[in-house]
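Here the complex is missing a single protein chain, while all its other protein chains stay put.
Right after this comes subunit A.
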Amino acid sequence: MNPFSSGTRLRDMIRSIRACKTAAEERGVVRKECADIRASINENDPHDRHRNLAKLMFIHMLGYPTHFGQMECLKLIASPGFPEKRIGYLGLMLLLDERQEVLMLVTNSLKQDLNHTNQYVVGLALCALGNICSAEMARDLAPEVERLIQFRDPNIRKKAALCSTRIVRKVPDLAENFVNAASSLLKEKHHGVLITGVQLCYELCTINDEALEFFRKKCTEGLIKTLRDITNSSYQPEYDVAGITDPFLHIRLLKLLRVLGHGDADASDLMTDILAQVATKTESNKNAGNAVLYECVETIMAIEDTSSLRVLAINILGRFLSNRDNNIRYVALNMLMKAIAFDDQAVQRHRVTILECVKDPDASIRKRALELVSLLVNENNVKQLTKELIDYLEISDEDFKEDLSAKICSIVEKFSPEKLWYIDQMLKVLSEAGKFVKDDVWHALIVVISNASDLHGYTVRALYKAVLTYSEQETLVRVAIWCIGEYGDLLVNNVGMLGIEDPITVTECDAVDVIEDAITRHNSDMTTKAMALVALLKLSSRFPSTSERIKDIIVKQKGSLLLEMQQRAIEFNSIVDRHKNIRSSLVERMPVLDEATFNVRRAGSLPASVSTMAKPSVSIPNGVAAAPVVDLLDLDSDDILAPPSSSGADFLQDLLGVDLGSSSAQSGATQAPKAGTDLLMDILSIGTPSPAQNSTSSIDLLSTADVNSNPSFALETLSSPAPPHIATTASAGGMFDLLDGLSPSPSKEATNGPAYPPIVAYESSSLKIEFSFSKTPGNPQTTNVQATFINLSPNTFTDFVFQAAVPKFLQLHLDPASSNTLQASGNITQNLRVTNSQHGKKSLVMRMRIGYKVNGKDVLEEGQINNFPRGL
């Protein structure tokens, strides 16, 4: 021992850390210890290494950085003694993971230790390799591990088997090398070796179809025999758990039989008897027995049809479901979800019990049960189940309401037999849990209401009544405001009464009260307030008697601290004040919203520009009202500031994103030739509330034109709804100017920018990535990169995902790839746009990661690209 090292013993350090009363005190102790350890590392004294690393591991566990100790692990592993190696490997597994490059340095030590004469050293190396090896190490060390599967000592054989499972997971190509060794393990008597051997076979079967075929032919019968022996074996104290002999081995055997039986009638047939025996004979009063039963049921449901067994399995699940143990009920719910696939009726029989589980105090069980209920719903029971769920919604925990209401909404939307029922149920949900309902749900409700013209009166009255009681439910208030704004006249005059309704008397004043309430309530958010203003504007024309009062409310909002509110108030005030003659046409009822378009948009399956271009008749209503209607649609104008590429934005916003573009373009166009009247300008400007929006919308316009690469088409659709005041030719000229100036033209690009040679950005044994570059003229900072992914392997890659990261001085935008499936020796392309804020000073760098599936197995490749041409 070095007498000058001031280090304390591990035990003392733990004690002093535990004695700390505050986090700051603990940090102080740790800092001091870390400083000592660093000093000791610098002295490079081999005697302290052991202790330093042990301390570092403890410190690491507390969550402090310990990277400076990584090299110490490697030194300890490289030293000859067993105690050093033992702690060294432990440190390696704790402080490092497969992504650290330091790990590569250990490959050589591992190789030596795998060939060590002491079997415990071999065991340490196998354990470390099995826990943290990377794909490269797996490739390098696979032959050693393969050899060790045949080692004389069972302790090493089982470790080598599990190590192999990790290796084939990392590098699936190596699977075939292990097939023979794995099958030899299945004949073992030693439970540990057998368990790990079965696990390795399972892994190989899921990775490699040939291996699956091999094991199915050669090993099915042997495995069945092993399972039978173990099931029928007499009491073995060493392996007994609650009366079951080695449940772990049971479970692994059942699991392997599952993959062997799946999709193969002959193999399934062979195992019928033993599965029936396990299913009937296993004790189910302890957890271990239930774990085996669970696995057995899972196997029965996965193998080819043997209906008598399935009845048995469903019965077991029924028993599980009525068990008092929450764990058992949880797994029962889980398994019943799978059982629905082949026996819906049997599961339906348990519906009442499952519904009870939705009301369980345990969140995990509730969640499972709710999932299951939503699978049980069909046209016949939807009304009854929905009623049950909505009744429960009233009394459920606050934190469960979000999940529950989302599920109810999706059930109602999917199975609703008629619109009236749909609207009724949604109103109930909004009343009970309106603050948890997602935007797209209430947007969808508005679309449905708008389409159900015979129910407008009924809906607006029902909403009016609901909002009086549940005024704190934000989304309910929003829908109510929208409907009152649109259909206020139906509310007051009791138009379109349905037989089921009681007549109510609502005066014009009452209706305005509701909206004024929403504006003045302090906890309304801006969207609600903005919607309320729009509704007021509409009512001012529908209820002339309240016009003055509405004007007062609007004027008050002129002083709002929210810019959006202030602006709307000023604009609406000027409409009310100065443009009475056109007001009534401005605030006409909304045209019916197109359900199909909304659903498409909601699913987010189409890029914004395409769908709106395809359905201009929907997005741009006719006549003078064009711009204001656009604005009235603008429920979420604050969200529009988000870049238009944020897909998944809802229908209403998208409508707007593009519509704003068209209106601003029109205004721009009319400005140039001075064709439009001032009045029109005024109206149009309403559609473009803020400069920021203006700019995004013009980008949007541009991209629309780009997509079509045919300006005249864009022009046609954009100018067709233009008000007759504008001379079409004039605006057309303007449009051309606009587009010409902004859209990139490829011919210029070729002559202007210097050419950059394409590069090979990445190449591995299975994948090659090439980048080709181009610049947009007038924008030297931005580089357009076309990435081409070439599959060099004979396999098809599915779920192909390319991710990239860049340092802060760069900005990266990725377009969707041309496909996510990469055929064997095929290629796909993806466009990237990189903006270099340090253009001319720094060149591009990029780190990337590619994920895909080969034969259903995930593969991950990573790399850094440094070979970009200079000057990009």
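By our rule, a contact is a pair of C-beta atoms (placed from the backbone, for glycine too) under 8 Å apart; a residue touches a chain by one contact, two chains touch by 3 or more; residues count from 1.
Keep in mind that, in the parts below, contacts and distances are computed from a predicted model.
K.L.:
Given that one chain of this complex has been left out, which of "MIF4G like-domain-containing protein", "CHCH domain-containing protein", "Adaptor AP-1 19 kDa protein" or "Glycine cleavage system H protein" is its protein name according to UniProt?
P.N.:
"Adaptor AP-1 19 kDa protein"
K.L.:
With respect to the chain omitted from the figure, which of A:T165, A:S268 or A:Q557 is a touching residue?
P.N.:
A:T165
K.L.:
Identify the residue among A:G81, A:G826 or A:G840 that touches the chain left out of the display.
P.N.:
Answering carefully, the residue with contact to the hidden chain is A:G81.
K.L.:
Which listed residue (A:G318, A:P780 or A:G851) would be found touching the missing chain in the intact complex?
P.N.:
Of all options in A:G318, A:P780 or A:G851, contact with the hidden chain holds for A:G851.
K.L.:
Which one, A:C34, A:V171, A:L186 or A:I251, makes contact with the chain that was left out?
P.N.:
Checking each option in A:C34, A:V171, A:L186 or A:I251, the one touching the absent chain turns out to be A:I251.
K.L.:
Would you write out the residues of subunit A that touch the absent chain, in ascending order?
P.N.:
Residues in contact with the chain left out: 11, 14, 18, 54, 57-58, 61-63, 65, 81-83, 86-87, 90, 93-94, 97-99, 118, 120, 123, 126-127, 130-131, 155, 158-159, 162-163, 165-166, 169, 191-192, 195-196, 199, 202-203, 206, 238-239, 241, 246-249, 251-252, 255, 259, 287-288, 290-291, 294-295, 298, 326-331, 361-365, 367-368, 604, 645, 799-808, 810, 812-817, 820, 830, 845, 847, 849, 851, 853, 856-858, 860, 864.
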